[in-house]
Every structure is written in structure tokens, then in C-alpha cells.
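First up is the structure itself, then whatever we jot down about it.
A single protein chain has been omitted from the complex, and every remaining protein chain is retained in its original position.
Chain lettering (A and B) follows the sequence in which the chains are written, and residue indices restart at 1 in each chain.
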Amino acid sequence: MHKLEKSVNNITRAILNDYEGTRTIDEVKTFDHPDNEDIINIIESLRRIVFPGYFRNKSYRVYTVRNNISMILEDVIFKLIRQISIVLRYDEKYVMLNDDEINDNAERITFEFLDKLPKIREYIETDVQAAYDGDPAAFNKDEIIYSYPGLYAILVNRLAHELFLLGVPLIPRVMTEHAHSKTGIDIHPGATIGKNFFIDHGTGIVIGETTQIGDNVKVYQGVTLGALSTRGGQSLRNKKRHPTIEDNVTIYSGASILGGETVVGKNAVIGGNAFITRSVPAGAKVSIKNQELRYNFDSPIEQVEKADLDPEENWFYII
Amino acid sequence: MHKLEKSVNNITRAILNDYEGTRTIDEVKTFDHPDNEDIINIIESLRRIVFPGYFRNKSYRVYTVRNNISMILEDVIFKLIRQISIVLRYDEKYVMLNDDEINDNAERITFEFLDKLPKIREYIETDVQAAYDGDPAAFNKDEIIYSYPGLYAILVNRLAHELFLLGVPLIPRVMTEHAHSKTGIDIHPGATIGKNFFIDHGTGIVIGETTQIGDNVKVYQGVTLGALSTRGGQSLRNKKRHPTIEDNVTIYSGASILGGETVVGKNAVIGGNAFITRSVPAGAKVSIKNQELRYNFDSPIEQVEKADLDPEENWFYII
Partner (left out) sequence: MHKLEKSVNNITRAILNDYEGTRTIDEVKTFDHPDNEDIINIIESLRRIVFPGYFRNKSYRVYTVRNNISMILEDVIFKLIRQISIVLRYDEKYVMLNDDEINDNAERITFEFLDKLPKIREYIETDVQAAYDGDPAAFNKDEIIYSYPGLYAILVNRLAHELFLLGVPLIPRVMTEHAHSKTGIDIHPGATIGKNFFIDHGTGIVIGETTQIGDNVKVYQGVTLGALSTRGGQSLRNKKRHPTIEDNVTIYSGASILGGETVVGKNAVIGGNAFITRSVPAGAKVSIKNQELRYNFDSPIEQVEKADLDPEENWFYII
């Protein structure tokens, strides 16, 4: 036990020594750090407000809604003002302000954000409808609200995007990375998304910071809406690096659409695994050439045939 | 503070006003909602029953098993009857029944489901063996049971599939979406899967509702067993839209097999990234043609060579 104590002391000393060096991950901050757990709590509370009566194992009755909602809201407001106060210090615009001024700004931003909730609900309602219309496996809308990862990722983007527009550092990204962790869908809070957005399955989707998406767009698993090259690193910051997707576009699984000047026109359909680096005209159905397949058999009678898929029938696909 | 109070009241009023509109996400339900947390608890308890002695930091001793199991089981039964009672109301077959009748049906379904547990354990035992046999990185079977995401996704599918067959709405999908969230593997509860099923790595796998999978099948990360098109939306419901995979088939990473009439015959091997929309005969090894690669060099001596991969050696691959 004495030996153990000595070992503990040695390790503690070694680590404290290491802290006394000049590592950039050890900067002593004179201000607080944000709290990931509080931010996740805020998401879950806002989700309860957006879908009243869901995510609670109790009846949703009209006469209790008022109390319920104001209780949840007060909790969100308290936490959000606190977290925004902390992260505003990261922005050089706010860094010189005193505590009261920071707090006033955090309050202002919090209420401006909450004012967007009815609009967010308006959009989310259309997303639920789009998922129901688009997925033959959907049993009813409750199933979508309770279990569809795509809807969760869209909701979190719509919340985080409003905070992003209000200039809040860090918190929007923590929010969307929480959704990424839960769903495998990585939408940057900077991405702008229209109504009736439907994501099916979703794992592996990446939607970059400066992407613009119109109304009634459908996206399947593994789709990347990305940049052509980020070799410029920080020098590319704030430039439009990601594509524009116009209304009524469908993008099937595994497709990549890349580049800030790439525009996919209205009603276009992008086939699975297509790799698009230039604009696509409105109404086009883009597909990749059929793969040449090779068939081998171990059995005595060797056979090699080429696949002659009917391109008219098969060039787009999904799920 | 007075200002803050006023702001809180304003926001609350705005949201309550928004609830009084006609949004389809606000329908006042006269019945309760299911509880995601309870459903996840049920999965974890069933997992403890399927693998006795694991997932508890205490010795597994035979003489305590009886008490332990009946305690866990009673908890599962209580929660499952409650959750099934709630969701049966979603099915028009049950919606007119009174509370006692609903409860009787929920009890009946719960016990019919639990009767399947020995069969589920029989299948899961073969899945653990298949993972051990198939993965050179597997240290022992405990490592598979404790840490392999593929096994977790298969277990949840086997549980959810039995509830799906018993006609339980919503809960099976909540279960498989929980597994999807944890593992990146998206298996619809409707999918039917034979013995000795092995999923390696798994992230990005999608297996659709009407997929049929035989015994001894192996599937790697990024594989889609999907529909050719879901543009028909809800009109395609209950149609076979996803493929049939016969016994002893191996499907390497990134391959897509699509369409309800597509059958991959016994012992076939589907190479990585292959895109299959028509049936594959038994015993075939299907591979995509080698990519033509381009090599550029910044150095003075420019070189361009074509890759001349040996197709016989390299056309199937994995992990």
C-alpha cells in the first residue's frame, strides 16, 4: 500500500510537471468553459418543445401544456444564457466587454433565438411530412418523430443554424456533433436547408458549412456535399466551398457533389455513387455508367459473362 | 429581472399560440406515448438474459441465477406490457378495444415474445461463433460479446424482428434505431436473418425491411441491401422491395445489392463496391472491373502509369 501511494504520487508529479511546460492544450483560461452536458440538455428540452407531448411517458393534455412548457422554457433560458455568456468570450467582438455587458448580449441572443422556435416548428412539420411521403417503410408519423435519425439530425441543424446565424461560437458545432454522434449524419451548423427535407438512413452523410439546400430535397446515406479541396486550410475560411442544391432535387446513396461553384438545378436527380464536380442543369437525371462486372466460378464449367444491366431501367436507385 | 420575466412570458405565449394552430405534429392524443428510455432498458435487460453473467461486474454463479433472472424478467414483463399497451392503439385492429382488452392483448404478445428467447439464444450463439471464426483480430468470444458492434446490431434485430412478427407497432423500429445509433448499422426489424450471421466493422450498413438472408452470411461495412427505387413512396408499402441472400454468401465492403426480385444464390461472393441490380447465380464470384488509376508526380520527371492489378488475385477484398 505504501508502494502504491508512492506510485500515485510519482504519476501525479509527472503529470503536473507536464502541465508546467508550454503545451498549447494547457492555456490557463481566465474564463469558464462551456459544458457539453448542458448543451445536450438544451437540445433535448427544445425537442420536447418542438414536439409537444412526445418524449415523455405521460399523457399530453391541453390544460397542462402551459405549465409544462414554461417550466421547460425557463430551464432552457437559464442554461442557454449561461452557456452563451461563456462562449461569447471566444469572439474578439465581445472579449473586452465586462460581465454585465456579456450577460446582456447573451440574454439578447437567447431571446432572439427562441423567437425562431415557431418558424423552426413550421419547417420541422414539413420534414416529418416529407419523411412519411418518401419512405414506404414508415408506419406513421409518430414512428418518424420517435425513431428516424434523419429527422433528429435535421432538427438539431435547424436549431444550431439559428444560433450560428446569431454569431454564437462553438455551441452550434457542439450541437451538430452531438447529432453526428447519435446518427452518423454530419451537417455543419452553417448549412442552410429549405423545407420538406428528407434524409433516409443517413449514416455517412456529410454536408459542409457553406452548402445551400432548397425545398423538397431528398438525400440518402453516404452522400457528401463537400469541398473540392481544403488544401488551403484556414485561408479558405468564410469562402463558399460547398455546393448549392436547388428545389426538388434527389441525391441517391453514395453520391458526392463537390465545390462552391457547383449548382444542381431544380428537379435534378443524382444517381447513386455519382461524383459531381460541375453544375448540373435543371431537370437532368445524372447517372454513372454501368459497371462492368466479372463473374468467376470455381465449378468445372467456367463461365464469364458481362453484366448487361438495362441502363434505362436501373440507372437510379436507392436505400 | 423584470425584463427577463416579461421575455419569458412572451416566448411562452408565442409557443402556446403556435400550438393552437393546425400543425400535424401537435395532434392531441387521447392516449399515452411510448417511452424510448423504457424500450432501451428492455433491450439491455434482454441482453443480460441472453448472455447470462456478462454485463454485470460480479461473478456469475449458478445458484444465484434463478433469482437474478426472474428479477430481470419481471422487470422486462412489466415494462413491455406497458409499452405494448400504448403502441397497440396505433394499429386500427386494436384502436376500438377498451383498456382491459388492450392489456390482455399486450400480455399475450409479451409472453409469446418471451417464449422465443431460447430460440433467439440458439441463433445468437451461432452468431458469436461466426464472428470468432471470421475475424483474425478476435482475441476470444468474450471480446466479441463485450465489444463487437455487429453482434449488438444482430441481437437487437433478432429481438425486434420477433416483436415485428407479432404485429407490434413502433417499438421494433425504436429498438433497431437505437442499435443503428450505437453501431452505424441500420437493419430494419422486418428483415429476416438466418443463423451464423457475421457483420464486420459494420458502419454504414443498411438492410431493408423485406430483405431475406440465409445461413452463414458475412457482410462488411458500407453494404446496402436496398430497394431499386422508392419513388412510389407509401404505395410500395408491404411489397418485397429488397433482395434475397441465400446461404453461405459473402458481401464485401461498399457493395450494393438492390431490388425485391434480386436473388444472390448460395455460396456466391460479391466483391467490394459492386453494384448489383439483378440476380447472381449460385457459386458466382462477382467483382468490378479494376479501376484505371492515374499517377501524377510534381517532381521534374513526369510519370504516368496505369495500374495493372492482377484481377485474379485482387478482385475480392475486405476489411
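What we mean here is this: a contact is a pair of C-beta atoms (placed from the backbone, for glycine too) under 8 Å apart; a residue touches a chain by one contact, two chains touch by 3 or more.
Keep in mind that what you see is a predicted model, and the values were worked out from it rather than measured.
Only one of B:73, B:97 or B:165 touches the chain withheld from this view, namely B:73.
Across the entire complex, the residue among A:26, A:75 or A:101 in touch with the chain not shown is A:26. Within subunit A, the residues in touch with the undisplayed chain are 4, 7-8, 11-12, 14-19, 23-26, 28-29, 31-38, 90, 169-170, 173-174, 177, 180-181, 184, 186, 188, 190, 203-204, 206, 208-209, 222, 224, 226-230, 232-237, 239, 241-242, 256, 258, 274-278, 280-281, 283-289, 311, 315.
Even with one chain removed from view, subunit B keeps its contact list with that chain: residues 49-62, 65-66, 69-70, 73-74, 77, 107, 111, 114-115, 117-118, 121-122, 124-125, 128-129, 132-143, 145-149, 182-184, 200-201, 203-204, 221-222, 253-254, 272-273, 291-299, 307, 309, 314, 316-319.
Methods note: only the chains that are shown with their structure count from here on.
Annotation: 22 Å between the Cα-based centres of subunit A and subunit B.
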